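Note that one protein chain of the assembly has been removed; the remaining protein chains are unaltered in position.
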Amino acid sequence: MTIRLHKTKHKRVMIVNRGEIASRVAKACRELGHTAVGLWTDNEPNAAHLEYCDEWIHLEGKTNAETYLNVEKLIQVAKVNEIDGIHPGYGFLSENGGFAKRLDEEGIVFIGPNTEAIRVMGDKATSKALARDAGVPVVPGTAEAVPTVEGALKVANEIGYPVLLKAVAGGGGRGMRACENDDEVKKQFEAVVREAVSAFGNGDLLVEKLIVNPHHIEVQIMADKKGNVFHFFERECSIQRRHQKIIEEAPSPFIGSDEELRDRICETAVLLAKTVNYDSAGTVEFIMGEDKSFYFLEMNTRIQVEHPITEEITGVDLIICMIQSAFGEDLQIPSQDWIKKTGHAIECRICAEDPITMLPAPGTVTGFETNFPQGVRFDHCLYRGLNVTPDFDPMVGKLVAKGLVRDVAIRKMRAALEGLYIEGLKNNIPLHKVIMDDSTFAEGKYTTNYISEVAPQNKINTDINFDSIYRKLAAAEARNMGM
Amino acid sequence: MTINVLEQKRNVLSSLREQAELGGGPERIEKQHAQGKYSARERIERLLDPGSFLEFDRFVVHRCTSFGMDKNKYLGDGVITGIGEINGQKVALYSQDFTCWGGALGAAHAKKICKIMDFALENRIPIIGMNDSGGARIQEGVESLAGYADIFYRNVKCSGVIPQISLIMGPCAGGAVYSPAITDFIFMVDKTSYMFVTGPDVIKTVTHEEVTKEDLGGATSHNEKSGVAQFKCLDEDECFERVRELMTYIPASNYRKQTAKETADSVFRDNNKLKEVVPANPKKPYDMKEVIIDIVDDGSFLEVHKDFAKNIIVAFASIGGIKIGIVANQPQILAGVLDIDSSRKAARFVRFCDAFDIPILTLVDVPGFLPGTTQEYGGIITHGSKLLFAYAEATVPMITLITRKAYGGAYDVMASKHIKADVNLAYPTAEIAVMGAEGAVNIVFRNELKGLEGEAFDKKRAELVADYEEKFNNPYRAAELGYIDAVIFPEETRKRLFEYFTVLKNKKVELPQRKHGNIQL
Partner (left out) sequence: MRSYLLDSESNEYVVDLVKTIQHSSELVEFEFSAIQENEIIDKKHVFIRKLAGNYYCSFNNKAWRKLARQHVPKKVLNVNKVFELYRGFKPSGLSSGSSGELLTQMPGKIVKLNVNIGDLVEEGDCVLILEAMKMENEIKTSVAGKVKAIHVNVGDALESGVLMIEIE
């Protein structure tokens, strides 16, 4: 039982998440002298993230709906355990305005942006309208939901094909369909509505212009409660499969040394954030065409998976900033000019999936070793015996490599992938290795169609590597012999 | 100066070792290879855990002087003996070397084998013998015969104390066959091994029958026809693998309890496949192996004596890590009846399990004993009751599960409650009765059916049969009397068996003191 002194800065922070992000947040809590309170469920009694948490609370329930997504249960647990602030991580309840509001009502700090910002920016339609009003370029198309096929056809013909039918509440690549002409719009409209209703509970659709050869560029924003809004430069996340990112880079190789463009896009992001009185961490996502024109896509009102690469090039701990901002403290950043970028960082998401089909492959980790070069960071939740089940996200770790120039970062990532050894669980390390060797990637000129155009997964060598099997067996036999 | 002498002494040992390695020489070893056989040392290397072999008596030589034998000596005298490990378990073994005088046995050769058998017995480790020998050394005369007898005596002395396994990897003829015959398990290698008491040549002269060595005593004949061998292996490598697999199921000696078998298979999984396996139509056969596969860990079981008396299955398996022996009728073959061969096969297996403290699971679906003059003149009375004796005498934990039929005397024989099985279970599809409905109705309702003919007869009979079936073709009569401890749903089988076997681990029962029973051999 801690004895609370007046004016103590110590807080009890509960992390309503699991996996590598829970470890990450817990580490930041400890650094600030706060108590990190972690959660575990019956699905994962030996979770790795608990190692970094000071207190462990058991959350009853079998499914995510009963545990990490159960707003009332989490609030109950927080109240019983005298929690001062809750960090939602990413996914789960991190962008749930309802959850943030409930926490406000209960007087528990939500370590994330204010409720209003979440509400406004969470809806694709309203955020687009707001951006347009603020003078931020948006993708041509409707800002309001289009309820009928006829309405969609009208908009499509106004802005010109190809177009994208996109669910207002969608995300993660779901609830969107590309259409080349009127026929396709007629055919796909109903289907997308249905998918959106079943996946997100909201069938409202937008019609937008589909940018060809697009680059996915996003800008990291961090703001405090005193009105200061900073940007931490951009990231490029064009390498995606099933519309989910698997490799991210900071800064963007497409923008390259075009500092004017960089300043422009980053300042646009800051402008947007200021417009909604943003605080805490956030990411403004843009889509950039070959001609370097960029359009606002959406804003993610949370910390993102790929934040480590921004941390690597700027040297600032973003999670610490989030926590400081939430409790109304100083971010310890004198001004935007102090935030500079050095070098280049690449992140590869290590996922439990078949490297060729890229479908999730649950399984158990029977061996895990790392042998990395200098300049490599690995945020993960792996341990020998970890059972990756279909309940949770297949991502088990983020491998980040940094170098002074991009080629060095690629080289270090290649060496890091060689030194990352996961046994028993199918994973996409072989895919990342092929991409690191790929010439298109090396040139830095790739679009979001990279995976389908270059198809690196087909270049993976699937021959049995007997040498590694011999080594394992030989070591075991030598051990049996008593060596 | 002294260094030189030390060096010299070391070199002597090194060169002697090398010499012993060669056995009968590289050409003879090549000849073995050409026939698809490994040399004696290679067999040891491949069978045991790498680097675990410690040899005894490497430099023993024979002392025979007749027929100029003293000029021809091999280090080791044609057999390699020693101890090693299989899966970490220490074993004693001997491997006869066909390259030295055709592996023929002489006094020193036999003495080596006896020595290692004594060692195994005193230290309570299994003994494995790799037989590859042309027979007795004629030059050594009656000393060879004495050598054999010394070995046989020890086989008997060890029987039931330490597991004895024989691998027949070449010829094994004449008197030499009695050693494997006494051992617990015989592995034969297809096409390169044979066993018989008298060979084709003698048979030709005496009875004028023409038969090849392979047909007379090859692996197939002994596995399928005579039932002498329990395993047939396609090649020597498979033989070693099966031995290694067998070793994971049997204990080191009767002295020590078995460790649990490693398995990731959950004990609590339902056996949903078994709901459908036993067909509703009692006339339809099904594969009992499907039942076994679903119950045991990882669906894996080692079937012993696979090709002989296929109407009964005997196998080793594990449930929740507990190693057990399984005896099960196979309804797919001969309707699962008991006959001479199957009774003998199962009886020996039950007695082996009893000797070595291995719990037994019996799966019953038996319509009775096989009728016929062949059986009767063959002595089904004596042989059939061997299984009964074996079960009744056994004091290891025994669980019986009746899946479908259990009629007549066969019900009694197949580990019924009365011969002291510990837990008797039945499926809802079980039919425990003196005989099937058809036969029973003819006897019990003779009067009711007398005088009826044609359609009336058929109708009344069908009625009576249906009535009888409803009343008696179920497990509940027996359950009412407590002869069945529980009638269970097939889905619960594995869970329940694991629970029962766990409790039965500490079972302790003793039979009245006596030198030994008089089992009707």
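Things worth noting here:
Chains here go by letter, A and B, matching the order in which they are written, and residues are numbered from 1 within each.
In the analysis below, a residue touches a chain if its C-beta (ideal position, glycine included) is under 8 Å from a C-beta of that chain, and two chains touch if they have at least 3 such contacts.
On a predicted model such as this, the values are computed, not experimentally measured, just so you know.
When the omitted chain is restored, the residue from A:A191, A:V212 or A:I460 that touches it is A:I460. Set against the missing chain, the residues B:R28, B:R46 or B:K213 yield one that touches it, B:R46.
For the options A:E55, A:D354 or A:D391, the residue in contact with the chain missing from this view is A:D354.
Residue in contact with the omitted chain (choice from B:E7, B:E30, B:D215 or B:E245): B:E245.
Those residues of subunit B that touch the chain absent from the view are 45-51, 86-87, 237, 240-242, 244-245, 264, 283-285, 289, 293, 298-303, 306, 311, 331-335, 337, 367, 370, 372, 436, 438. Touching residues on subunit A toward the chain that is not drawn are 354-357, 363-364, 366-367, 369, 421-427, 430, 460-462, 464-467, 469-479, 481, 483.
The rule is short, and it goes like this: only the chains that are shown with their structure count from here on.
Distance from the subunit A centre to the subunit B centre is 61 Å, each centre being the mean of its Cα atoms. Residues of subunit B that touch subunit A in their complex: 49-52, 85, 88.
Residue ranges of subunit A in contact with subunit B, taken from their complex: 477, 480-481.
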